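All protein chains but one are shown at their positions in the complex.
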Amino acid sequence: MAGSTLGTLLSVTTWGESHGKGVGVVIDGCPAGLPLSETDIQIYLNRRKPGQSRYVTPRKEEDAVEILSGVFEGRTTGTPISLIVRNTSQRSKDYSELASCYRPGHADYTYDCKYGFRDYTGGGRSSGRETIGRVAAGAVAAKILAELGVTVTAYTKAVGPVSINYDCFDLSVMEQNAVNMPDVKAAALAQAYLDTCREKGDSCGGVIECVIHGLPAGIGEPCFEKLSANLAKAVCSIGAVKGFEIGDGFAAANSLGSENNDAFYRKEDGSTGKRTNHSGGVLGGISDGSDLIFRAAFKPTPSVSVRQQTVNRSGEEIEISVRGRHDPIIVPRAVVVVECMAALTVLDLMMISMTARLDRIKDFFSSI
Amino acid sequence: MAGSTLGTLLSVTTWGESHGKGVGVVIDGCPAGLPLSETDIQIYLNRRKPGQSRYVTPRKEEDAVEILSGVFEGRTTGTPISLIVRNTSQRSKDYSELASCYRPGHADYTYDCKYGFRDYTGGGRSSGRETIGRVAAGAVAAKILAELGVTVTAYTKAVGPVSINYDCFDLSVMEQNAVNMPDVKAAALAQAYLDTCREKGDSCGGVIECVIHGLPAGIGEPCFEKLSANLAKAVCSIGAVKGFEIGDGFAAANSLGSENNDAFYRKEDGSTGKRTNHSGGVLGGISDGSDLIFRAAFKPTPSVSVRQQTVNRSGEEIEISVRGRHDPIIVPRAVVVVECMAALTVLDLMMISMTARLDRIKDFFSSI
Amino acid sequence: MAGSTLGTLLSVTTWGESHGKGVGVVIDGCPAGLPLSETDIQIYLNRRKPGQSRYVTPRKEEDAVEILSGVFEGRTTGTPISLIVRNTSQRSKDYSELASCYRPGHADYTYDCKYGFRDYTGGGRSSGRETIGRVAAGAVAAKILAELGVTVTAYTKAVGPVSINYDCFDLSVMEQNAVNMPDVKAAALAQAYLDTCREKGDSCGGVIECVIHGLPAGIGEPCFEKLSANLAKAVCSIGAVKGFEIGDGFAAANSLGSENNDAFYRKEDGSTGKRTNHSGGVLGGISDGSDLIFRAAFKPTPSVSVRQQTVNRSGEEIEISVRGRHDPIIVPRAVVVVECMAALTVLDLMMISMTARLDRIKDFFSSI
Partner (left out) sequence: MAGSTLGTLLSVTTWGESHGKGVGVVIDGCPAGLPLSETDIQIYLNRRKPGQSRYVTPRKEEDAVEILSGVFEGRTTGTPISLIVRNTSQRSKDYSELASCYRPGHADYTYDCKYGFRDYTGGGRSSGRETIGRVAAGAVAAKILAELGVTVTAYTKAVGPVSINYDCFDLSVMEQNAVNMPDVKAAALAQAYLDTCREKGDSCGGVIECVIHGLPAGIGEPCFEKLSANLAKAVCSIGAVKGFEIGDGFAAANSLGSENNDAFYRKEDGSTGKRTNHSGGVLGGISDGSDLIFRAAFKPTPSVSVRQQTVNRSGEEIEISVRGRHDPIIVPRAVVVVECMAALTVLDLMMISMTARLDRIKDFFSSI
């Protein structure tokens, strides 16, 4: 099935393996008239590049994007935008010994079960490099959203046991530390914790939080295509994500209705606001005009150098130690991926929402 | 957009409002040859019926299902199965005073923003009655899954602060208590807690856990159509769900790679097993042959009789108290809804997975 | 697969067999705010009702539609509109002798091959009654299109060898003759021809032409989702259709480029027009602002009372004569079906086209 395509009106199709010729994405349904350059996209790709600190893998990847189609004289034409990033830094030999073994926590075994064999070099399609296509497409979506007054901002909320303190929340410092935390002190503690993991040849997980600001009320469709449901799918489709929550999330399960309900009030400009935001910006799955807030839980990077027990393709029990250049934590590099998946989801649903009311459709066609 | 349709090969389309003529579902793509009667479906619908205990709403709803099409001489024909449940117990006048006000925690405001007006009787399309179509369709999916050796079992894991104790886990008692908990003691504590909420005119949330047993390895598609991502969407599309997690979920964010990885081993029959199941049955988004385990967090029922502040359509600030026959908790009735959403998702992905390998496609067509 | 669902933003799902409990449709994605009553839909259903003349089947069918959901206080709410027409005039015994035989020209054999068995009463799902759901949905689409200034008009162009003469073209007479021809003389000749067929126990085919007026330029998507391609699929999905052509159609294959190209010119109001319309209103698959014109070829009704050779389920060669109340021609009743399929297709693509330009999306969201 078309597992590599996401979206209805704005549709993205990603392709590529970690050690093949490259990775890329085709964006279809991008509205015409958006000024777009490779730099717009490269800025986002650079945010997920490894090698920025000692906490992310020291592999050197160029990840230079090339626009192959869909842009003419600097603007999008409305036709498919094809983007490619050539792979340049593969060392396939690193992986030769893993060809016949199933690394615990990786998709080796499940791909073999599904397809009968697999591209065993660097994780193949299940590699983190698959997210390059998502980020490249998300950069385009985010640029469009900015034109519509909507911003999407993700950051690291927790690294293992270390969480940010909202009293110290400062987005401006997020890009200044290697863990992408908007809290200087928490970032320092997180880095110390990661050093410990690294020394032990181990890895750890974390939590990313994302805030979408400026979203009008009314986005998301009833029933199966709720904004929250689509965000859940988009975020849980990122490799290492094991949990998703919106607003108070799991904490809402242990709260009272009288606490969890957000009271409405009349704003000074006459519009309707909410005094609190336990809902996280959605009611009935549809945006309520407040900031949309969600979180994603990431499991630890499965590639650890401590010895692990597993089996090989022949069913023999073996011991392995995954060597190579791996992140001790995936979270900091995944921040931009979460942001991009959210941007793609929200933009698609905004476009879809344009046809919800007959009077607005009539206005649209009578004005063109 | 088609927000009320779910699925690719097995597709369900639900319709209906709480106080309209009825609710229903069209199941398209159901394989031919399944013995199917109204009783098969009614058993599932009865599990979500209110009036079973003092913790769920005392409204009397018949919820009797009628098969309108797609079944001939007791078996499914492969063509659309249309199911209808007539509404019989609506008291629209209960809601007349709420017509122009926005109940906190409900979808009143967002529907008005999206559509310009709304069916204000009983929540309209955003009512819990919308799940009748999901359950009716899920009953059919579950029956097919049973024929394929796959069982889906959900239960209440937590009611407010009361969680089950896995040492006392006993599925056989789940249907014997009003909160659908597989733990006698926890059920009693939960019921006491609910009595307190009820007395205060308040409501509470909870957590549902779901286990899928018998699923072969290899189900789910790479990238955007992962099994976990599709489950996340299906579950988060249920009205009151605010969080989803699979396997260790949010706890995985604070664990080490060496702990979180599940070691593979050789089973006695020569097949591959996992010594632990932190993954919750998916690796790389594809089933790994272990039990699939996920949880959903439900917020408290927003309809509480304690006074709340809100605004009306004219933007005036008002106070309301939501009277009427409402559940103090939605979780027990939602257990079967979670089960059904999981069944629909898994069956669709199983059917899709049949085309993953060329050799199996060849075998299929050479044998017919 | 979901073979019974059509459309992206405006989606319709039909269900039902000719001799089951009823037939119906769920319309999802209908914009909110359309005044809609059962009468609006019944008018369209009456146009496909049998029993209007001696050339169509004398079965009495009520075909009274009931709106089950999606309309509140006389207007669409934006949520699914469920429509049902109960079957009232089935005589299943008529078909008992055909249970095990494959009628030539019918879908009996292919349904058995596909599903292993079939509902043999009255054609089951492959019956012409399946089109009731299409027409009910199309009536809603046509009403919306009318609000947008777009009209869809189909009529019988040919009955067997008898074609209309465009010099005598008069739409006002179309509903006054039993063959729905907009030409009094041709209608008389066609009726005479049908009488001959009827006497011989035979049937005949015909051609329906459809004109869509008022469509703005720019509707339809490049590549696979061209307006022409979607119309072709929608029209060829009607049971007896064997051919589709747009503009000059097959005649274009034997014309010169210099003839077939339509010269553009400047209209008095400064806009751009075409001096001819060989294109039939699409260029590159996208509407060009001219009338959209297409035709569909219908095969003869396969139910004929002359004796035919065939086989039964056991593979034995037998002779049959299809008795019962059948139309000697399907074309007059199919006129409204073609119209409705066109309306559904065009409206969906109009809604989709609203997101083609970034400046228009910005205007839309800045005005709400």
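As written, the chains take the letters A, B and C, and residue 1 is the first residue of each chain.
By our rule, a residue touches a chain if its C-beta (ideal position, glycine included) is under 8 Å from a C-beta of that chain, and two chains touch if they have at least 3 such contacts.
Owing to the predicted nature of the structure, the values given are computational and were not obtained by experimental measurement.
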**Q.** Hidden partner chain, touching residue among A:Arg48, A:Arg125, A:Lys226 or A:His278
**A.** A:Arg125
Q.
Among B:Gly3, B:Gly20, B:Gly78 or B:Gly280, which one touches the chain that has been omitted from the display?
A. B:Gly78
Q. Of C:Pro35, C:Gly149 or C:Gly284, which sits in contact with the chain we cannot see?
A. C:Gly284
Q) Among C:Leu10, C:Val207 or C:Leu347, which one is in touch with the chain left out? A) C:Val207
Q. In terms of residues, what is the contact footprint of the unshown chain on chain A?
A. 1-5, 7-9, 11, 13-17, 20-24, 26, 28-29, 32-33, 66-70, 72, 75, 77-82, 84, 114-119, 121, 124-125
(Q) Using the document's contact rule, name the residues of chain C that touch the chain not shown here. (A) 1-6, 8, 14, 102, 104-107, 109-111, 113-116, 125-126, 130, 158, 160-161, 197, 200, 202-207, 216-226, 228-237, 239, 241-250, 252-266, 270-272, 275, 278-280, 282-289, 297-304, 306, 308-311, 315-317, 352-353, 355-357, 359
Q: Just the residue numbers, please: which parts of chain B touch the chain that's not shown?
A: 8-10, 29, 31-34, 76, 78-79, 144, 147-149, 216, 222, 350-352, 354-365, 367-368
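Heads up, the rule we're going with is that only the chains that are shown with their structure count from here on.
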**Q.** Proportion of interface numbers common to chain B and chain C (over half same, under half different)
**A.** same
**Q.** chain A and chain C: spacing of chain centres that average the CA atoms, whole Å
**A.** 44
Q.
Taking the mean of the CA coordinates per chain, how far is chain A from chain B in Å?
A. 26
Q: For chain B and chain C, let me know how many angstrom lie between their CA-based centres, rounded off.
A: 38
Q: Mind pulling the residue numbers of chain B that touch at least two other chains?
A: 1-5, 8, 14, 114-116, 125
